[in-house]
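To start, the structure under review is shown below, and the notes come after it.
Every protein chain but one is kept in place in this view of the complex.
Entry: chain A
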Amino acid sequence: MAAATAASIRERQTVALKRMLNFNVPHVKNSTGEPVWKVLIYDRFGQDIISPLLSVKELRDMGITLHLLLHSDRDPIPDVPAVYFVMPTEENIDRMCQDLRNQLYESYYLNFISAISRSKLEDIANAALAASAVTQVAKVFDQYLNFITLEDDMFVLCNQNKELVSYRAINRPDITDTEMETVMDTIVDSLFCFFVTLGAVPIIRCSRGTAAEMVAVKLDKKLRENLRDARNSLFTGDTLGAGQFSFQRPLLVLVDRNIDLATPLHHTWTYQALVHDVLDFHLNRVNLEESSGVENSPAGARPKRKNKKSYDLTPVDKFWQKHKGSPFPEVAESVQQELESYRAQEDEVKRLKSIMGLEGEDEGAISMLSDNTAKLTSAVSSLPELLEKKRLIDLHTNVATAVLEHIKARKLDVYFEYEEKIMSKTTLDKSLLDIISDPDAGTPEDKMRLFLIYYISAQQAPSEADLEQYKKALTDAGCNLNPLQYIKQWKAFAKMASAPASYGNTTTKPMGLLSRVMNTGSQFVMEGVKNLVLKQQNLPVTRILDNLMEMKSNPETDDYRYFDPKMLRGNDSSVPRNKNPFQEAIVFVVGGGNYIEYQNLVDYIKGKQGKHILYGCSELFNATQFIKQLSQLGQK
């Protein structure tokens, strides 16, 4: 059985939230319990944390009648307790004090997402006194939940203020020391909350001379201080429960985005990463614009109405959980299969209707009937399941169709294949210039991405003449050249620091243009789309993790710093005390990450029994957003 710290981070955070909603008492399900009702007040940070974890129905089950934003107009509701879940910022505290003064609710349960300072606590005390509401403030808690969990093993720091901790914010040349401190403090605070919720003190490794190192130093300091403070330590044995630890502590690998800039730009081929890349997808919700029907309207030109639909991709969605890491053709096939099996089940239920017509005819039919009663019961009880299945199939059909449209329009399969070749340094069959000048293939952004990947992975920079040629082709295709400026600088800097990361060997095998999908006449007409198969390769981040986790010696990672907050002496050494391979690891990318890296790590760890990885990043961006940041950086 996987180690206890692998009780997924999502479960832990959900349990913590449910306890908070239950007035800070562990939640026990009781089928004949009396209903209690309460109102939930959150700020935008709280909303982002809660929404991937608890649906509105689950909130209802916990007794929440209303959930409202802190900074909205709220009417007094007499005789109801209110649970607050907010960040301890100035504005929020002011608004809470205002609520106290206006006597909006019966009793107040205040929960702060990260720890509140003493002075702000006194502000609230002051307001409570002034409003004679001190007894109404029933409980005050520091929840230490300042991070957003998206998957069982993936988390991001924040969504609301991501500009503050974005790649651009960390890497811009005009950043001041104080600003950097603020950014680092924000990141460290969230990471600290993460480890409190996880209930473990990690061993930290990071590369030298990067933002990741700054984060590591601060995090180590914060953990150390907390452990020394015996009275208030958050990591004491009894809060964690017996047997919570595996015998080993987890490994935290802090990497900086700058070691690998090609992966965020990469075109991808797995379902979840594709959805994130091409569609509007965040916090597990995808927003689609559908054009409704192409009917010829009799009265003349009427613009196509676009319906906006949004879908939540949740852990209960079995299809999603199974296929979010699968290559796209496989996904298309599976949707088809699910649809067929659903239709078969539907037909069976419909068949019962005709059999039921024999009711009460004669003795012979009655014995058949008794069997059918059982069938009818099972059919009726399985109806909700069937309906749910239908809903999921519809959902994924829509999403996959939308993705497929993008793939076909922009020829993303071609880009993917080509980039894989570049990144693995196999020979290229088509010249880069051809692809860039091809007007059919892809948006200007796609071309820019391709070129940047080429530039980043090239061992030597292309000659001036070549570069000019490329630049001209890119400008002709409509690209903005600012990102290139920045990448040039980065490359120069990276060359000084260390050898640029290599991407390992890979091959993509086109499985022929005809796939089984086409043969069965499905909706997913993958004509002209290559059925590419991903061969396992390790991205730079995965490689680094592999070295550190398995204690392999490698020039790339040998001089990583080593921190152990539990050790008495404060100085780090490059010599790890622990010689055994780690069972648990957390990879955190300072500067942003994406689903491609996540998927790569998941694939890597699948092969290893009993090992567990968590992936986190300071922000989650897709290639479009990243290019935007690069272009802003290149403008300076």
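As a convention for this text, a residue touches a chain if its C-beta (ideal position, glycine included) is under 8 Å from a C-beta of that chain, and two chains touch if they have at least 3 such contacts; residues count from 1.
FYI, contacts and distances are computed from a predicted model.
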Report summary line: Out of "Syntaxin-18", "Centromere protein S", "Ubiquitin-related modifier 1" or "ER membrane protein complex subunit 2", the chain not pictured bears the UniProt name "Syntaxin-18"
Query raised in the report: Looking at the whole complex, which of A:L70, A:L234 or A:L432 touches the chain that is not displayed?
Result: A:L234
Report task. Taking the full complex into account, find the residue in A:T135, A:T178, A:S553 or A:Q609 that is in contact with the omitted chain. Result -> A:T135
**Report entry** Residues of chain A in contact with the chain not shown
**Finding:** 16, 19-20, 24, 31-32, 34-35, 37, 39, 60, 63, 65-66, 68, 74-75, 77-80, 103, 111, 115-116, 118, 121-122, 124-126, 128-135, 137-145, 196-197, 199, 232, 234, 239-240, 370, 373-374, 376-377, 380-381
